[in-house]
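To start, the structure itself, in structure tokens.
In this view, the complex is presented without one of its protein chains, the others remaining in place.
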Amino acid sequence: MELFIQYSLYIISCVCIFVPFFGFGLGPPVIIGTAVSVFAGNAYALIAQKGILKNFIKDKKDSGQSGGLVPVLEEAQKLIDGIENPGSVMKKEGHHGDEHGEHHHHIIPIPVYVGVLLVLLIGTVITVAVAQVDFGAMNTVIAILVATIKAAFVLAFFMHLKYDNMLNRVIFGSGFFFLMLLIAFSAADIFTRANVVKTF
Amino acid sequence: MSQSTAHVATGQDNYLNHEKGIWSWLSTVDHKRIAVMYLVSVLTFFLVGGIFALLVRGALFNALPENKIIQITPDVYNQFMSYHGIIMVFMVIVPGIPAIFGNFLLPVMLGAKDVAFPRLNLASYYVYMAGAALAVGTLFVGKIDTGWTFYTPYSIKTSTSVVMAVLAAFTMGMASILTGLNFIVTTHKLRAPGQTMNKIPLFVWAIYATSIIQILATPVLGITLLLIGAERALGVGIFDPNLGGDPVLFQHFFWFYSHPAVYIMILPAMGIISELISTFSRKTIFGYTAIAYSSLAIAAVSFLVWGHHMFVSGQSEFAGILFSVITMLVGVPTAIKLFNWISTMYKGSVRLDTPMLYAIGFLFLFTIGGLTGVWLASTGMDVHFHDTYFVVAHFHYVMVGGVLMAFTGGLFFWFPKMFGKMTNDTLGRLSWVFVFTGFNVTFFPQFILGALGMPRRYFEYHPAYEPLNQISTVGSWLIGLGFVIALVAIIHGLLSGEKAGANPWGSKTLEWQTPSPPPHDNFPITPTVTAGPYEYR
Amino acid sequence: MNQWLSIFPATAFMPIQGTEIAGKIDGYYVFLLISSLISGLILIGGMTAFVVQYKRRSANDKTAYITHNTMLEFTWSFIPFVIMMVIFFWGKNIFNELRSMPDASEAEEIHVVGVQWAWNFKYKNGIKQYTKEGISAENKIGNVEKQIMAVPLGKPVKLVMTSNDVIHSFYIPGFRNKQDVIPGRYTSLWFKAEKEGEFQVYCTEYCGLQHSQMPATIRVMKEPDYKAWLEANKPVMAAGDGGMNEMAMKGEEIYDGKCKSCHSLDGTRVVGPTWKGLYGAKREFADGSSVDADENYLKESILNPAAKIVKGYPPAMPPYAGQLSDDEITQLIEYMKVVK
Partner (left out) sequence: MSIVKTEDGHFHHAHHFNSLSHQYDSAKQGVWLFMVTEILMFGGLFVAYLIYKSLYAPIFHVGSSYLDWRLGSINTVVLITSSFTMALGIYFNQKNKPKQAVIALALTILCALAFMVIKYFEYSHKIHLGLVPGKYFTNTEFQNKVAEYISNMPIESLTPALSDANLMKKIAPLYFGFYFVMTGLHGLHVVIGACLIFWVMVKTAKGQFGAEYYTPVEGVGLFWHIVDLIWIYLFPLLYLVG
């Protein structure tokens, strides 16, 4: 999967270099935005999955350097560990269903589910409440923003994506990514069309 | 495991005789048997689509309707042309290589016992057949005359049974999604021990890239087709200009699938060619990584270039230029592949058996198709060539000259593996001669016709174009003859071919390391992979 | 640049050049042809050479073990890339030229309407090259009798195009130009003809039964001839039995703008009743009453449609009181009279 990410990265940066070159109006923000996010995702994947950071810290410690940035980096590594291996954080619950051996499914406790339910209900209330006030074009933005936060909670907890492996996250993210391409390029046509004027 | 070993000891048990009776075939979950069922279905549809092609070419032998050798009316011609497109695209080329060779070979090449979801695999076969039945059903209920593209608003206005046809395409799209899903999970999860992503054969890489496209592009086609149905039933207005819709948006949605679909068709063909060239040059493939990655690159970029089908469709000039430059980028990985295949032959030991002849034919035709593709990707040139016979010639060079050549080559190559018998090499070579020359005779004149300005999908045309069209029609008969000879070679091989050994071509990939035909579980013992797929030392 | 390219006779494979841009496109075409021939020769020639030279000699041939060569691979990714960028920029410049419209002041504007299956042209002075009932039997490609669009020589012509039914595409091979014609929207195309004579127009977007029989001809004339043509074909304004008088022509324009989407002229049912043979016919209403369609009824139905609803139709028409002047209503009714 990293290969996939890296190769699409190459392509998108290619596009990135050439599109601003022509001074197009709409393309660059969209494409640069996606490129930056892919860069970020890729860097994250490298650090998290290949353990680059971990190795770096280890090297430093081995060679006796522990000042400077090393403690900060260690904190960062812990954070990544927390995201990547949630099981290690919530071990007690996780091992309950594993009596039969090899497989490790993370089980989220009921209070978490209840909390998510509450968040979603509050989100709904906010959506409805905000819609009663007229913010103009911001209404759509707020609505989509709140909806996205709600969706993130559903994905992370109800759909267990927070505790799932990287691949499934990438798979699901790619759906949204390609959707974004569809809308970006369709919009690049529809909103840049010349207005044809009739003189008679 | 002990069971499998026992079978090998007798040397008799294989997937063909593992179970007996027609029901054991229809209800099988063995990927190899499903592949054979796909083979039979796809070849049948190919025959039907080919007959439509010959009829279309026959009708175009003469310019004016009054002296046509095939006396049909324009509406019948439009139906022939539409059926040729729909059958060949949705029923033959899109499922062709992935569903037949992908199904048969992907698990074997990975060293797995089956695909990840065998029952889903069978289900997708039946979904595909249901879609095909719907499509063929329109022949008896109302016909279809929209072409394979279903452009609105024509598809909303025409009185033919468009709803049934779009449902057919939707259903077959569903089958395509399920197959792709199965292959992706299989590639991720079911590789044999030691079979890392850097060691899988290039055919698997190609199928993997194809599957990604299938998963990501087909749903958009699905919703587009459903919307056409809704448009006809309810008049929702999303694509109907009378109700405020934008027909050009339909084209965006349609080509968001259908351009990547072009790569659904050609990528597996490229995979086959990688295997053929390496095996018959008895040499390791040149630039494995480059070929593998360029498959993924093509898959990724293919989603960004759909607008090059729409340079003159009324999309904005800005979008046209944007799509044009990205299209140029697709040319780079394609060029990389061509160069790599050719340098694979350098200092090799090349043997021109039937499959290799087809591979050489592929390289020849695909080079022409690819180069003319660059012309069409350029905005300035495409304005003149768009929707003329130049485009027709270009995509037939890629689709027929590319995909079908690779398909036939692959069929002759893996036939010993699939059925345990050899085909007659003389017949195979003869078929190649006819297909190859016939193909060039048919489609090269169409480049000239297109440059001269003959528009596509014309039933009657200016008499000045007649001589070139007649050459083209004669060529189509040669292709037809060539494929009939190929079919004879296949049937002859099935009935009275020599018995094939496990590895008749001396290939190094995993599927040749198991008996021909493979046993029910593919391998007597789960293999452990230690070397790459092309280690010819 | 194009000088040396023109040594190679591109016109042998292309239609006659009718515009300056067509010449540029042909130069570009020659460049593509030659560069593709060279690349094709390298690829196919290399392939053939390798097949011949490295033919398998014995069953146990040893082959070289070459896995990759980064420098080589980079070269053959980079060189095609550069060539393609050249091709792209050259093509983009031509495309820009094809698509940047001339000033409205200096260009001759002609309106084009694509219908199934004919091209309709309309000039500023009222000339209409309309085919009312599709294509006539003798109006075929073989023995040409087609719609004529006269254009002046050496003056930019701008076409403003739309379609009445499905997508068509307006293609002039001699000018190397093409643009789809889309219902519900206007697209435009321009050219400056540099050669006298007749140029073929094709429809290149599949539009149904007689897609291949939508021929039209662009007739390029010298400026004075063009003026004379415009004068000679000016519509006859005199009132007459089937002919259109000036009032009716104005009415038609109002119809095109406001009424066409709901009322047909050929008897097909759209949203509202057709206007075909409407004037003087007996109208039956939803409440059972009926009346002959005279000027008073028509006027009432335009101003206050809800008063009398024709049987079998929804009360969908908005009232036009205040939107149309009395003159305009009279013009519309004049037009209804000639729609038979």
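A, B and C are the chain letters, set down in written order, and residue numbers restart from 1 in every chain.
Here, a residue touches a chain if its C-beta (ideal position, glycine included) is under 8 Å from a C-beta of that chain, and two chains touch if they have at least 3 such contacts.
Because the structure is predicted, anything quoted here is derived from the model rather than measured.
Student: Give the labels of the shown chains that the missing chain contacts, considering the complete complex.
Tutor: Displayed chains contacted by the hidden chain, ordered by label: A, B, C.
Student: Out of B:177, B:204 or B:330, which is the one that touches the chain we can't see?
Tutor: B:177
Student: Which listed residue (B:141, B:223, B:464 or B:494) would be found touching the missing chain in the intact complex?
Tutor: The missing chain is touched by B:223.
Student: Touching the absent chain: which residues on chain C qualify?
Tutor: 258, 261-262, 314-316, 318
Student: Just the residue numbers, please: which parts of chain A touch the chain that's not shown?
Tutor: 96-100, 102-105, 107-108, 110, 113-114, 116-117, 120-121, 124, 127-128, 131, 139-140, 143-144, 146-147, 150-151, 154-155, 157-159, 164-165, 167-168, 171-172, 174-176, 178-179, 182-183, 186-187, 190-191, 195
Student: Considering the whole complex rather than only what is displayed, give the residues of chain B touching the chain that is not shown.
Tutor: Residues in contact with the chain left out: 107, 112-114, 116-120, 177, 181-182, 184-185, 188-190, 215-216, 218-220, 222-224, 226-227, 230, 233-238, 240, 242-246, 249, 253, 521.
Definition applied: only the chains that are shown with their structure count from here on.
Student: Tell me the shape of the graph of touching chains, choosing from line, ring, star, complete and other.
Tutor: The chain contacts form a complete graph, every chain touching every other.
Student: Taking the mean of the C-alpha atoms as each chain's centre, how many Å separate chain A from chain C?
Tutor: About 46 Å separates the centre of chain A from that of chain C.
Student: Spell out, as numbers or ranges, the residues of chain A touching 2 or more other chains.
Tutor: Expected reply: 194.
Student: What are the residues of chain C that contact at least two other chains?
Tutor: 187
Student: Could you pull out which chain B residues touch chain C in their complex?
Tutor: 63-64, 74-75, 78, 145-147, 151, 153-154, 157-158, 241-242, 244, 246-248, 281-284, 286-290, 311-314, 317, 320-321, 324-325, 328-329, 331-332, 335-336, 338-340, 342-343, 345-352, 360, 363-364, 367-368, 371-372, 374-375, 377-384, 386-388, 448, 451-453, 455-463, 536-537
Student: Quick check: in the complex, which residue numbers of chain B touch chain A?
Tutor: 188, 197, 212, 216, 220, 246, 248-249, 252-253, 256, 293, 296-297, 300-301, 303-304, 306-307, 310, 314-319, 321-323, 325-326, 329
Student: Any idea which chain C residues touch chain B in the complex?
Tutor: Listed in rising order, the residues of chain C that touch chain B are 13-15, 25, 28-29, 32, 36, 39-40, 43-44, 46-47, 50-51, 54-57, 61-69, 72-73, 76-77, 80-81, 84-85, 87-88, 90-96, 98-99, 140-142, 165-167, 169, 171, 173-174, 176-180, 182-185, 187, 200, 202-213, 261.
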